[in-house]
Each structure stands twice: as structure tokens, then as C-alpha cells.
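Structure provided below as C-alpha cells; questions to follow.
Now for chain A:
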Amino acid sequence: MIISAYQTHIFILIFIYIILAVSLNLALGYTGLLNLGHVAFYGIGAYTSALLAIEGMPYLAAMIIAGLFASVFGYLLVTATDRLKGDYLAMATLGFSFVVYSLLLNLREITRGAMGIPGIPKPSILGLTVRTNDQYLIFVLLICAISVFIMYRIVKSPFGKLLEANRDNAVCLRVLGKNTFGLKYKAMMISAFFAGISGSLYAHYITFIDPTSFYISELILILTIVIVGGLASIKGSIVATAVIIYVPEILRTLDLPSSVLGPVRQALYAAILIAILMLRPRGIFGKVDLE
Partner candidate 1 sequence: MLVIEDLYSGYGELKVLKGVNISVGKNEIVALIGPNGAGKSTVIKSIFNISDVSSGKVTFRDQDITGLRTHEIIKLGISYLNQGKINFSNLTVKENLMIGADQIFEPELVEEGLERVYNKFPDLRSKENELAYTLSGGQQQMLALGRSLMQRPVLLLMDEPSLGLSPKLQKELFETIAGLREEGISMLIVEQNAKKAIELADRTYLLEDGKVVLEGGKEILENEAIKNVYLGGRY
Partner candidate 2 sequence: CTDTEEVTEDTGEDTITVGIMGPYTGGAAVYGNAAKDGAMLAFNEANLSNVEVIVEDTKSETKEAATAMNKMVSVDNVQAVVGDLISAATLAAAPIAEQNQVVMISPASTSTDVSDAGDYIFRTIPGDDGQGIFAAQTMSDAGYTKLALLYTNDQYGNGLATIITEEFTSLGGEIVAEETYEAGSSDMRTQLTKIKDANPEVVYIVSNTPDSSVALLRQVTEIGIEADIYGSEGLKVGSILELGDSVEGITITSVSPESEEFKQKYMDEYGEEPPAFAAQAYDAATAIIMAIEDGATNGEEIKDKLYEMEFDGASGHIKFDENGDVEGGYVLVEVQDGAFVTLEE
């Protein structure tokens, strides 16, 4: 083993979050949908996959269904919020996150509510069970690579340009004969699909989920990643994921009296975040601005 299990763990998280961040960037940076409901897709994916796998469904099928189920919600969300943009859309989608959180918490018969779901099985594919962290790392790396590649192709394709055009000026795009609603829901469904996939990867990696894993702090984390990385930059999201997941880990090595350990780390982390923004005010690789 070249890297320690801890490093492996961090890398696994990084790869899971790369999928999550890139997929959010697809909606937010490329399509201009200031979607704060992404964390809900992530949660929906995690729960769907966990519950199905516990019922005995093969892992890959559970994962795909988790993605699809999340993207159904993506479709619904776009349908409901079609008329909103900018901060208003942000608020509505934030509301959606909270509502999904509430449902996860209160639909106890299905989700076990606050008790969470323990003992989620590790993935097993074609009879091979992904058991150790090293194996899991390879597995998420694979899924991550495929997912990012697909999303990369999408944004680089003419279709991706349409998404960017929609971000910049939807009215103009419509009079050019493009169905912007269609674009938005396609983008959101793809985005939600991959969020669902990463939720599934998370659930089966940690093997325990509860609603708090899919709430504000997660939302802030992925939003920060996308924005620090730069809107409409996949490279940015990848780099920022690594930076933002890793920085707190470096801060662990600080030699601090245990009484202030947690808060000092967090405060430092926040300070570093602000410093990065001061240095790169459009994010690390960002070029575009949202209105």
C-alpha cells in the first residue's frame, strides 16, 4: 500500500465530491441555474441506493436507479421553478433542499427518520465485493472518471454551448428557436443524476446515512467548491474539491491545545477560504460571471 488508509479515505471523499461538484457546476456555472437544491439530489440518491441495496438489489442497479430517481426530482424542480432566476431561484431551490431534508427526517416508515440507516452493504459488482478502502478507491475513481468525462463532453459539445447561452440570456436563445425549458431540464436532470450517483457512492462507502449528512453544511461545502473553483470550469471544480477537502485535513496537523482545537481549525479554514477568494476573485479557474 503506497498511501495510508486515511489518505485513501480522503481521496475517496475527494472523488465523490468531484462528481458532486462538477455536476453542480453543470447546472450552476454552465446553465446559470443557481441551484441550492443539489444537496437534496445527493441525499435522494444516497437514500434510494441504500434502501434498494438493503432490499437486496444488485449494487449497480441500485446506483443507476438512485441517479435516475434524483433526476426525476431534478425534472420536477425545474418544472416548478421555470419562471425564476438568480437569487429567487436560489431561494426556491434552497427551500426544496429543506423540504427534502424534512421529508427524510419525518417519513420515518421509509427512511427511519433521524435514526438513520446503518449497515448499508458495500457495493458488490458481478459477484465481486468492494471491501477495502483501496478497492473502493479504485471503484470511485472509475465512476468519477466516467462521470466527469461524460459531463466534460457535454459542456464542450454544441449542446453545452447552448447551456452557457441560456445562462447569459435565455430570451435571446429562445428567439433563436431553442427550447430553453428543454435545455434547463436536461441540464438539471443530468446534474441531479450525477448528484444521485455520488450520493449512492457516499452511502455505500460510509455505510451509515442520516438526514443531517444532506443538509446545510454539505450544501455550503459543495457550493463553496464550485464557486472557489470557478463557475463554468470543470478543471476548477476538480482542483477546488481537492483543495477544500484537503485543507481541513492539513489543519489537523496543527498542534493546538485540545480546548480550542475544533474552533481554531474551523476559523482558520474560513480565513483561508476568504483569502483564496481575495486572490482569485472569480474562483481559481473562473472566467464567467453570473448576473
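Heads up, the rule we're going with is that a contact is a pair of C-beta atoms (placed from the backbone, for glycine too) under 8 Å apart; a residue touches a chain by one contact, two chains touch by 3 or more; residues count from 1.
How were these picked? Simply put, all candidates are chains of the complex that A comes from, given by their letters.
Please read these numbers as outputs of a predicted model, since none were measured by experiment.
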*Consider chain A on its own, then decide which of 1 or 2 touches it in this complex.*
2
_For a test of understanding, state which residues of chain A touch candidate 2 in their complex under the given definition._
4-10, 13, 105-106, 108, 113-116, 118-119, 133, 202, 206-210, 212-213, 217, 249, 252-259, 261-263, 265-266
